[in-house]
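Yeah, one chain of the complex is gone here, protein chain that is, but the others are all in their spots.
Chain IDs A, B and C follow the sequence of writing; residue 1 opens each chain.
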Amino acid sequence: MKAGIIGSTGYAGQQLVGLLINHPKVEISFLSSYTYEHQIFSDVYGIYDHIVKMQCISLSEALEKVKDIDVLFIALPHGQSLEIIEQVKNKSVKIIDFGADFRMKNHETIESWYGLVHQDLDLLHEAVYGLPELNKDKIMKASIIANPGCYPTTAILGLLPIIREEYVDHHSIIIDAKSGVTGAGRKATLSLSFAETNESIKAYSVGEHRHTPEIEEVLNAYSNKAFLVNFTPHLVPMQRGILSTIYVNLKELINEEQLMKVYKNFYKSHPFVRIIDQLPETKNVVRTNFCDISVRIDQRTNRLIIVSAIDNLLKGAAGTAVHNMNLLMGYEEDMGLNSVFYYL
Amino acid sequence: MKAGIIGSTGYAGQQLVGLLINHPKVEISFLSSYTYEHQIFSDVYGIYDHIVKMQCISLSEALEKVKDIDVLFIALPHGQSLEIIEQVKNKSVKIIDFGADFRMKNHETIESWYGLVHQDLDLLHEAVYGLPELNKDKIMKASIIANPGCYPTTAILGLLPIIREEYVDHHSIIIDAKSGVTGAGRKATLSLSFAETNESIKAYSVGEHRHTPEIEEVLNAYSNKAFLVNFTPHLVPMQRGILSTIYVNLKELINEEQLMKVYKNFYKSHPFVRIIDQLPETKNVVRTNFCDISVRIDQRTNRLIIVSAIDNLLKGAAGTAVHNMNLLMGYEEDMGLNSVFYYL
Amino acid sequence: MKAGIIGSTGYAGQQLVGLLINHPKVEISFLSSYTYEHQIFSDVYGIYDHIVKMQCISLSEALEKVKDIDVLFIALPHGQSLEIIEQVKNKSVKIIDFGADFRMKNHETIESWYGLVHQDLDLLHEAVYGLPELNKDKIMKASIIANPGCYPTTAILGLLPIIREEYVDHHSIIIDAKSGVTGAGRKATLSLSFAETNESIKAYSVGEHRHTPEIEEVLNAYSNKAFLVNFTPHLVPMQRGILSTIYVNLKELINEEQLMKVYKNFYKSHPFVRIIDQLPETKNVVRTNFCDISVRIDQRTNRLIIVSAIDNLLKGAAGTAVHNMNLLMGYEEDMGLNSVFYYL
Partner (left out) sequence: MKAGIIGSTGYAGQQLVGLLINHPKVEISFLSSYTYEHQIFSDVYGIYDHIVKMQCISLSEALEKVKDIDVLFIALPHGQSLEIIEQVKNKSVKIIDFGADFRMKNHETIESWYGLVHQDLDLLHEAVYGLPELNKDKIMKASIIANPGCYPTTAILGLLPIIREEYVDHHSIIIDAKSGVTGAGRKATLSLSFAETNESIKAYSVGEHRHTPEIEEVLNAYSNKAFLVNFTPHLVPMQRGILSTIYVNLKELINEEQLMKVYKNFYKSHPFVRIIDQLPETKNVVRTNFCDISVRIDQRTNRLIIVSAIDNLLKGAAGTAVHNMNLLMGYEEDMGLNSVFYYL
């Protein structure tokens, strides 16, 4: 099959390139880049030297080639895929979008949190939220897949197994998330410089982060309830990885062991979620497509604490995109995603 | 005045040495060390070469010298100061203890969380919890000061201004704390090695960390209520610093601006707490004795989020110890604590 | 083919596991570990959870299984493979040894630098120095392969193309090398703790590092000259990667462009050496099996500066081991070594 990538020189985009060059079924037809238009891809990312010999093409050149490919990946910042998808929607190409533009169904939520106005609501509703553990069947038949946000992936996977349960106090959910710096994208920004970032941690966008309504909409749709969550992201001095610590009040006494069984059972057919006994550490998931989850009950407060960890560029972006592509094309779910493991 | 330090070669102990050699009123009478007994202090910490020329003495040698000093600092791991303090209690020396042994008044709590049995409950009750913002007057007259834990310092300072208020839901308090690795002490441990620690974050001791009852006892005593908190510590790949994100449900609508005023007013006479508009970052407090605090109200969930940050070795240990010494001796509160600022 | 690994839980050993589980021709027969004997491998390295389900066996159990495998990898600290190899030398198994025990031919050098006494000099001489770019033909027919040291790999690959040339001043070679901390192995050592290692750089073993005679012996044998080098290693706060900056006085004026051609030509049939125009950075080689090399001539001093970079655990250890296995078995050189690329 043939794939094209728009936005190949961001961190998620280049990671997608890394996955696709090793995927046994994929041929990359083109890489496009706005910033590095007409430059050799491996001049931007020297690690690919001798391996990826393509030149980055422009967006307009990419759009002309869309008709010849099977899957188009769009790895652009939020707000930039809407227009592109509207342009190519009538072509037979399948679209996997890394941005937030099509993740939520409520266009008013999108408008109020992102300032993005959807004109074609049918198109919006056609898009499938591309979390394989939630929407596997829909993804297999989708034409537009909205790849989940990185933070929402940790939060939703952590909460899905219990969110429909009566013992969960729906007003109580707090998600305290910690991310490495690649989550902010590849930018020349003073606040992301090594000198300003290393050896420090901070919270940011408290009460205001745009992943909040994404988490809420997905959980509400799945549980048929209407609730609000607190989501607090933090910036941690590391390159990759997200760890989310999720707090849920329990209305009944629940046994930790039983709960672990619920979780293991829920994900038993999902190859990329590992329910583990030890508390997750990001070093065990970075450069893999796994989400590691463990749960603890604090019996003193009868509160459930769920800890989930992913690699923001893989399970939180390019890995799930390939997973979705595999589902779309009828390949094995983990094809191209179970390669060499790099501890450290 | 003359000071002695037992446990001078741990991270907190050596930081205390760093502060005291610059304190205008202090003469260090002795440094003791178990691990580096009879070695030159600056051979252990090369940064002090040419500056600190003392040799570390043994504990028994130190105990003999206690009679000749005014203040004894004990910077040992938990459980090791109880016996020492019982030995020197009848001497006229004032004691500032970095350990947890005398922090709580409820000896049963100490026993169940630390396995430490206090025989002399009068001695336990004589000790003052050495958080200057809470117990300034008592500290000035104390003979034994139990220096607060590093995590509790961030949590208690973050919560004190509102903990007596009716609008606070006392069953709702969650403290999600993130610490650099010096909080674990100076140890040859695989899990603290650079290779295992860098580029990764993890939660640990979920629901079980021994700073939990310390936070609860102090807040309960101050608010005259009985409640339980969730405290979840995380290990972050940085050397110094703690950031605590504290979640509190509000029973009434409160205005963020008014709340900031409450905080500013509460700490207006306390030189080492800064209530700031921006969200705290540990880089602005490390190598200072400040605790930076900011508050946010998430109006969607009517939840208060308090973020507080300190340097675990200063405001969380050696800095507060010197602050307490200043109070004990009647010096200016900030004497020896407002020296050069090192951003980065 | 069947492979066994002795010493599978060190950093190089576990990386070898990571490579072999994805190698299309290899079945791992056993993993042994001294430290984690009879423990589940993925309990030691959580990243392999759900992927590697084997238990670590003991050394004696491993030695019994050696007769049933094709290749035995020994990834133990220096001095521990000599005895093992003497025990299994008459079995048909091929051996790839990560240690230094068989790297040099001069048994006196081994004895004086490592304190290791070889009784069976025939065995020593049978061993092939496993640097594929130097000894490809010999490796293909070898029975014992001594995998090169990590530092020597950077130095030798950087110098090979010119070391036979008359314009090289053989008395002038200085190798200033910088390594991440995994080069020191997986140890509970205070000096390798995060707190002691992060945010600092140091030189160590100046004039005394045991990789010095390895570099010299290989270069002398290849150039038929007898010279001595200066080798100075440094410890850098990063997990993986070595960068060596090599200084060579030139006896004649040489053109930089011509020299680049010499290098490109020398390595044109070697898939894992990249001669690049930009100066190497370790981030472009870590988690790959590449060695990146670039050269500069300082015309003011007529000195050649060669910069070479590798991943110490791959091209400097497990990657070259697999490369050697491929050569031994007649597979494609890069089989199992060109998988997903992880920038960052």
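Basically, contacts are C-beta pairs under 8 Å (C-beta built on N, C-alpha and C of every residue); 3 or more make two chains touch, one makes a residue touch a chain.
Here the structure is a predicted model, which means the values were calculated and not measured.
Chemist: Using the document's definition of touch, tell me which of A:32, A:172, A:198 or A:232 contacts the absent chain.
Modeler: Result: among the candidates, A:198 touches the missing chain.
Chemist: Please pick, from B:288, B:308 or B:326, the residue that touches the omitted chain in the full complex.
Modeler: In the complete complex, the chain left out is touched by residue B:288.
Chemist: One chain isn't shown here. Among B:109, B:191 or B:339, which residue touches it?
Modeler: Selected residue, touching the omitted chain: B:339.
Chemist: Using the touch rule from the top, list residues of subunit A that touch the missing partner.
Modeler: On the subunit A side, contact with the omitted chain comes from 11, 181-182, 186-190, 192-195, 197-199, 237-239.
Chemist: Take the complete complex as the reference. Which residues in subunit C touch the chain that isn't displayed?
Modeler: Looking at subunit C, the ones touching the missing chain are residues 171-172, 174, 176, 178, 180, 195-196, 198-204, 206-207, 228-230, 232, 234, 236-241, 243, 245, 247, 279-283, 286, 296-301, 303, 305, 307, 344.
Chemist: So which bits of subunit B touch the chain we can't see?
Modeler: Residues touching the hidden chain, for subunit B, are 11, 14-15, 17-19, 21-22, 45-51, 182, 198-199, 239-240, 271, 274, 276, 278, 281, 283-285, 287-288, 290, 292, 313, 338-344.
Operating definition for what follows: only the chains that are shown with their structure count from here on.
Chemist: Would you kindly tell me how far, in whole Å, the mean C-alpha position of subunit C lies from that of subunit A?
Modeler: Each chain reduced to its C-alpha mean, subunit A and subunit C end up 37 Å apart.
Chemist: List the centre-to-centre spacing of subunit A and subunit B in whole Å, with centres computed as mean CA coordinates.
Modeler: Distance between chain centres: 39 Å.
Chemist: Where in subunit B do residues touch at least two different other chains?
Modeler: 195, 198-199, 237-239
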